[in-house]
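Here the complex is missing a single protein chain, while all its other protein chains stay put.
Moving on to chain A:
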Amino acid sequence: MTSETAGVTRRHEFVLFFDVQNGNPNGDPDAGNLPRLDPETSQGLVSDVALKRKIRNYVALARPDAPGHEIYMRDGATLNLEHRRAWAAVMPEAKPEDQKKLPKEAKARELTRWMCANFWDIRTFGAVMTTGVNAGQVRGPVQLAFARSVEPVLPLEIAITRLAATTESDAETKGGRTMGRKHIVPYGLYRAHGFVSAPLASHPVKGTGFSDDDLALLFEALGQMFDHDRSAARGEMATRKLVIFRHATALGNAPAHTLFDRVQTLRVHKGEAHEIGADATDNWPPARSFSDYRVTVDREGLPAGVEVIEP
């Protein structure tokens, strides 16, 4: 258990650009694992939970034994076991039947505080801990929205063969060969928006204690998480740019959407750059690398109390 650290006291928003080359950034279970698509615009999607999974995996990998950096929702995690540890630490005398109900407010806070102090992802994203053994509910300061590709993507289906069969009957009927499918996006640049609500980190009652160090680790994870998530399905994925807006105060100094509007993506071809969807780009070949795009950040006349950080 770590000593209690002060929570983040300044609001942040961030824009994350990542790209995929010949891979499937996030399969859609409803569409036979095809890359997720917005059916109205054909823009590619990556769900918030997919990104959070990668952040958790990165933190588990990068801080394996650091106190207070355990990952609650880990692969193969034992949720109720962790609740039980919280109970054991805070109320070792509690009987099992007492633990089915939410204890008195102060005790519940003690339980959740213990969970927050030990688990990085609970401190960050929050968690519903009302399973069986009741340890309350925490709302984390960090909130991620769906990532969306800046232009429509066209998923391709690639048929592949395997020179071995799984079952004996397959081996006989198919001559030992089986075929499979892979779905890839040839290239896609995705943009995700994130929010860090400082009061949910630093508020005396509702705060999870998500600290400036935790925030730095979050941004580190956003920068490197794809480097440790290599697989046959993903192709080449990489974080291309992270733009952070840091407010001077907990409640913020400007509307989030006006800050996000300052980050623009342009299509680039042979030295020309145009807004995405501009008529001039009609005959351009499809984007196939990050050099076909340019990301700009308008720093002119930033609202007072807002600073832009590009790590």
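Here is the rule we go by: a residue touches a chain if its C-beta (ideal position, glycine included) is under 8 Å from a C-beta of that chain, and two chains touch if they have at least 3 such contacts; residues count from 1.
Simple rule for what comes next: contacts and distances are computed from a predicted model.
The chain absent from the displayed complex carries the UniProt protein name "pre-crRNA processing endonuclease", chosen from "pre-crRNA processing endonuclease", "Light-independent protochlorophyllide reductase subunit N", "Tyrosinase cofactor" or "Monovalent cation/H+ antiporter subunit C". Contact with the chain not shown here comes from a single listed residue; of A:Ser47, A:Thr178, A:Thr239 or A:Gln264, that residue is A:Ser47. Among A:Thr9, A:Asn22, A:Asn57 or A:Gln143, the one in contact with the hidden chain is A:Gln143.
The chain omitted from view is touched by exactly one of A:Asp28, A:Asp212, A:Asp229 or A:Asp292, namely A:Asp28.
Although one chain is not shown, part of chain A still touches it, namely residues 28-30, 36, 38-40, 47-49, 73-81, 84, 96-97, 99-100, 131-133, 139, 141, 143-146, 148, 193, 195, 197, 199-200, 249, 251-258.
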